[in-house]
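Only one protein chain is missing; all other protein chains are in place.
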Amino acid sequence: MYDLIRRCIEGDVRAVARLITLLESGDREAYAALYRLKDHAGRAQVIGITGPPGAGKSTLADKLIAQFRSRGLKVGVLAVDPSSPFSGGAILGDRLRMQGHATDPGVFIRSLAARGSLGGISKATHAAIRVLDAAGYDIVLVETVGVGQSEIDIVRVADMVVLVSVPGLGDDIQVIKAGIMEIGDIFVVNKADRDGADRVVREIRAMLELQAQLKRGQTPEGGPDTLAARAPEFLHHTGLAEGWQPKAGNESGAPGEKESITTPKPGVLPEAGTVSAALVNQEAGTISAALIIPPVLKTIAETGDGVKELADAIFSHFETLSRTGELERKRLESIRYQLGQFVSNEIVHLMSLPELAAAQDELAHKVFSRKMDVYSAGIALFHTIIEQGASHEHPQA
Amino acid sequence: MERKIRVLIAKPGLDGHDRGAKVIARALRDAGMEVIYTGLRQTPEQIVSAAIQEDVDVIGLSILSGAHNHLFPRVVELLKQSGAENVLVFGGGVIPEEDIPFLKSKGIAEVFGPGTPTSKTIEFIRANLKRPLN
Partner (left out) sequence: MTDLEKLEQDFNTWTTKVEKANEKYPERKKQFVTGSNAPVKRVYTPLDQKDFDYEKKLGLPGEFPYTRGVQPTMYRGRLWTMRQYAGFGTAEESNARYKYLLEQGQTGLSVAFDLPTQIGYDSDHPLSEGEVGKVGVAIDSLADMETLFGGIPLDKVSTSMTINAPAAVLLAMYIAVAEKQGVSADKLNGTIQNDILKEYIARGTYIFPPAPSMRLITDIFEYCAKNVPNWNTISISGYHIREAGSTAVQEVAFTLADGIAYVEAAIKAGLDVDEFGPRLSFFFNAHNDLFEEVAKFRAARRVWAHIMRDRFGAKNPKSWMLRFHTQTGGSTLTAQQPDNNIIRVTLQALAAVLGGTQSLHTNSRDEALALPTEEAVRIALRTQQIIAYESGVAETVDPLAGSYYVESLTDRIETEVLQYIKRIDDLGGAVKAIEQGYIQQEIQDSAYAWQMDVEKNERIIVGLNKFQVKENPPKGLLRVDPAVGERQKQKLAALRSSRDQGAVNATLAALRNAARSADNLMFPILEAVKAYATLGEICGVLREEFGEYKPNVMF
């Protein structure tokens, strides 16, 4: 394992690939050895690319790789696709569009199956990012399929998110599902040569302006006929409604009432966009406008039109993130989240150990025979887990 | 956790007949494997490079144009040069039976001609993996 880690740090492609395989398989020794990467990590810029199926994310990624390469940067790509819920297998096809870079030693592309992770990001993705970072890739692109809520996980792993949309997938921007507007740092309308591209751009801009206003605690400006004023109705018609509708019992129809999306709350991890807004409130005027209203760019990935501008926007956004301290804050949040994830994964693992399975079984019987209630049994089980966890041997690398 | 079997399915050469490649990709997925599908027009260099980055156990190559004697051995050769000889390579497509001994002598583990049941390919992969699953 030591040798494998050393070779990864030296940038040995086979070692990087093998280590990712071990991490994907949940190899505890490999996870334990990751600490050796710490002196070599933290340099890569991690960019998430997400959007609905058919938006052209992989083609865009392909062209972005070329842009980064032309600027002398090494690029690692993690392309995450869903696993089949029936067989546990997967067909990973994103790589197909990036195969032109397969033989470039400055590019490493790895397809990951989500393997049942609800967030669309496989469990090993965090770790794989760190491996690529330590192996010397300057940019790590993480591509995920965005369907429904699942893509929101991308903000947990990426420094910034490029949200890709496309005209003609539906009637409006309904392809941009509930809550997802919040996660984009840069918006891209791909296939911009199609009819309706400008309309999609306008609609996204209107939504983003509305969102920024709401975050500033303002009410939408303009008369009753502006898009902003009609937001709830508009959202409903474009399929965005589920993320915005007030909760049951909430009398207010104002979109801002959807707490988990717009209001950071103790104990709930804030999402990127919302924190930007919070910062704006605190230090108004010191934050770049880009953090408040993300740019909306047009691309035609197939021909490469607009991709250079996208790469420029990405770097400029990074610059802003670093200058404002937002990057550090995001990364810290990501680490906190990972810690939380680690602990819950660890508990799940401990519970699978025979002695704890037995304890759980015993407690279950007590609850069944009404000697205990679920709550006190749960507390008891939790304490047993903590004790067991303390004595549990962790393999060291 | 047990490792998943990872398979790269690629079409070297220029022919566009990918019915067989897609059917086998699907069958392998339904057998619980992770299949990286790289599609048409792949050079042996691209295939091997992808196989290494993806750390696959198996490469399946499909060709119908008649260029197999040229392209299949090249893939195996490049794998060896990259130190990745523990990848199992099999082929399929329109391949005359009289070419099979030559291909096997060049390190192609098996050649599945037209009409081979996918179940046979799946069994072959499971039985011939060159590295353990855990």
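To keep things simple, chains are lettered A and B as they appear, and every chain counts its residues starting from 1.
Here is the rule we go by: a residue touches a chain if its C-beta (ideal position, glycine included) is under 8 Å from a C-beta of that chain, and two chains touch if they have at least 3 such contacts.
Bear in mind the structure is a predicted one, so any value in this text is a computation, not a measurement.
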Shown chains that the omitted chain touches within the full complex: A, B
Touch list for subunit A against the chain that is not drawn: 54, 59, 62, 91, 93, 96-97, 168, 193, 300, 302-304
Absent-chain interface as seen on subunit B, which is shown: 13-19, 22-23, 25-27, 29, 37, 39-41, 43, 65-67, 70-71, 94, 96-98, 113-115, 117-119
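FYI, only the chains that are shown with their structure count from here on.
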List of subunit B residues in touch with subunit A within their complex: 1-4, 6, 25-26, 28-39, 42-43, 45-47, 49-50, 52-55, 82-84, 134
For the subunit A and subunit B complex, residues of the former touching the latter: 13-14, 17-18, 20-21, 24-27, 83-84, 86-93, 95-96, 99, 102-103, 108-111, 113, 115
